[in-house]
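Mind having a look at this structure? Questions to follow.
Only a single protein chain was left out; the remaining protein chains are all shown in position.
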Amino acid sequence: MLNRRTALARSAQVALMLGGLGLMPRAAFAAYPTAAFEAKTIADLMKALGAGAPVESKDVTVTAPDIAENGAVVPVGASTTLAGAKRLLLLVEKNPSVLSAAFDVNEFVEPSFTTRVKMGQSSNVLAVALMADGRVLYAQKEVKVTLGGCGG
Amino acid sequence: MPDPMRIRAQAAGDKTTVRVLMSHEMETGLRKDAAGKTIPAWFIQEVTAQLNGKPVLSAEWGPSVSKNPFLQFIVKGAKAGDKIAVTWRDNRGETRTDEATVS
Amino acid sequence: MRSTRMMAAIAAATAAFTAVPLLAQTQQPKSAADGIAEYRKMLEDGNPAELFEAKGEDLWKTPRGPKNVSLEACDLGLGPGVVKGAWVQLPRWFPDTRKVQDLESRLLSCMQTLQGFDAAEIAATPFDKGEQASVTALAAWISSMSRGMKMALPQKHPEEKRAYELGKRAFFYRGGPMDFACASCHGEDGKRIRLQDLPNLTKNPGDGVGFAAWPAYRVSSGELWSMQRRLNDCFRQQRFPYPGFASDVTVALGVYMGVNAKGAESIAPAIKR
Partner (left out) sequence: MKIRHLTALAVIAAGAAQAQTARQLDQQTAAMMRASFRDQGIATVERLNQDDAQKACSQAKPPSAAVAKKIETAQLAAVKWPSDGQFIGDWKEGEKLAQNGRGMTWTDASTAAAKNGAMCYNCHQIDKKEISFGTIGPSLWNYGKLRGVADPADPASAAIVKYTWGKLWNSKAYAACSNMPRFGHAELLNEQQIRDVMALLLDPKSPVNQ
């Protein structure tokens, strides 16, 4: 059994090893951005990230279904065709906390990520690109969350 | 010990699509149990990936990512036979690393 | 079908107007059914049932239980240790237990005889807890080993035929405060509850539908459900009392639905709302 202590020790070893090689990813060094993940509105989120007001852009794409058969699992994706994106964020406007996921963009990955999120109700889903030049670009799409099954 | 991930990495030219399924509750901290007690938050906070040991992906997640999470990303410059390792770490400090070979 | 063709026509028309900005394109009017179909399609790639399949394979091959042996000598109907193809022929008659058994009840027998577990105790354990979770994971892996094969339940043994007849009667049995039977929801073609399609289980409902889709990963609960769990929740929604795990009525219904589905391709474990 891998208990909590050995798990921590092991990840510390990995961190040391990667750090020693000068290959430590930024996120592993940085503390988890709790304030960003607790932001209740998009404005609060941008404040927590030290970013400016987002501007809608056709160079950013959000992928999501029109209708979700169940709000517990909604497939969503964020991507951009622009060079110079630093981070891609996935947001659900009407969730208790708006930020679902943040992905670092670097030279080794395509600026295109897909995951699945929980949605408490019908809402806009946003893909936000934080650009190296300080611009904040986004695309959004409304996802309708339906009531399903017998409902009991 | 956390259950293993399922990782698929498929190369097409210069781009390798990596699909990952992780076994995790992703508890939001907002739900209550049958007795009305709040179930504490328990979720993956960080996901990283290495290609042959070189960091290629770094992501941070909140508790609104779905239970048993799915992640897809595209790595540049990988070829068949390369190793993709994925690591997650949750808010309890638990971590899990699994590896797949690019096909 | 009609709506798919219409969507294709709209897509073609949109493509002709390349000046239409990308943002506007995502706002196509779509029927609810098309929207749901699109949602399901997006989930197919990456079914978390795979996580349970991996666990189940491990559980099958690892020595466990009071006797510390694996399940590799378990006979699922095609001989000891034969897993591939076993799922599409269950439930069936087993001479050793002198019973018609479905996958889950057969697993209980094997876990008791081979590994020394107490089958009755596992049957009484709530879903997803303790060895019940093992049975579910095993069912996920075993069913996955028949993926793409056609349902072919045997109906040679008189007890298999009798189970079909009893299952049919149970399927049409009305009761409870809402007068529901299985047939109330699953007795006709093309019906749905809310937006969920209801397979007609009185006949072969088609490939990968109904009996040929379970076990399945349930998106709504993030759990894997075997057919036993599926039936349990059907009875709950039917407002019936609680069916015992692997009880005769659940096995008989399995025979009725499975035999009706003869020739349908199994996609189990599937992904469901």
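Note that the chains are named A, B and C in the order they appear, and that numbering of residues resets to 1 at the start of each chain.
To be clear about the criterion, a residue touches a chain if its C-beta (ideal position, glycine included) is under 8 Å from a C-beta of that chain, and two chains touch if they have at least 3 such contacts.
Only a predicted model underlies this, so the values are computations on that prediction, with no experimental measurement involved.
Asker: In the complete complex, the chain left out here touches which of the visible ones?
Answerer: So, spelled out: the chain left out of view touches A, C.
Asker: With respect to the chain omitted from the figure, which of C:47, C:115 or C:202 is a touching residue?
Answerer: Result: among the candidates, C:202 touches the missing chain.
Asker: Which listed residue (C:166, C:227, C:257 or C:270) would be found touching the missing chain in the intact complex?
Answerer: With C:166, C:227, C:257 or C:270 as choices, the missing chain is touched by C:166.
Asker: So one chain is hidden, and I want to know which residue out of A:33, A:75 or A:148 touches that hidden chain in the complete assembly.
Answerer: Only one of A:33, A:75 or A:148 touches the chain omitted from view, namely A:148.
Asker: In the complete assembly, which of C:78, C:152 or C:181 touches the absent chain?
Answerer: For the chain that is not drawn, the touching residue is C:181.
Asker: Which chain C residues would touch the chain omitted from the figure, given the whole complex?
Answerer: Listed in rising order, the touching residues are 32, 162, 165-166, 168-170, 172-181, 183-185, 190-195, 198, 202, 235-237, 239-244, 247-250, 252.
Asker: For chain A, enumerate the residues touching the unshown chain of the complex.
Answerer: 67, 144, 146-152
Rule of thumb we're sticking to: only the chains that are shown with their structure count from here on.
Asker: How many Å are there between the centre of chain A and the centre of chain B, using C-alpha atoms for each centre?
Answerer: Chain centres of chain A and chain B, defined by C-alpha means, are spaced 13 Å apart.
Asker: Taking each chain's centre as its mean C-alpha position, how far apart are chain B and chain C in Å?
Answerer: Spacing between the chain centres: roughly 27 Å.
Asker: For chain A, jot down the residues that touch at least 2 other chains.
Answerer: 72-73, 75, 116
Asker: Multi-chain contacts only, two chains or more: what residues does chain B have there?
Answerer: 66-67, 70, 72
Asker: Could you list, by residue number, the parts of chain C that touch chain A in their complex?
Answerer: 21-23, 26, 30, 32, 35-36, 38-40, 42-43, 193-196, 219-222, 236-237, 273
Asker: Which residues of chain A touch chain B in their complex?
Answerer: 1-2, 4, 7-8, 10-11, 14, 18, 23-28, 32-33, 37, 72-75, 77, 92, 95-97, 99-104, 106-110, 112-119
Asker: Going by the contact rule at the top, pick out the chain A residues touching chain C in the complex.
Answerer: Touch list, chain A to chain C: 56, 58, 61, 65-70, 72-73, 75, 116, 139, 141, 144, 146-152.
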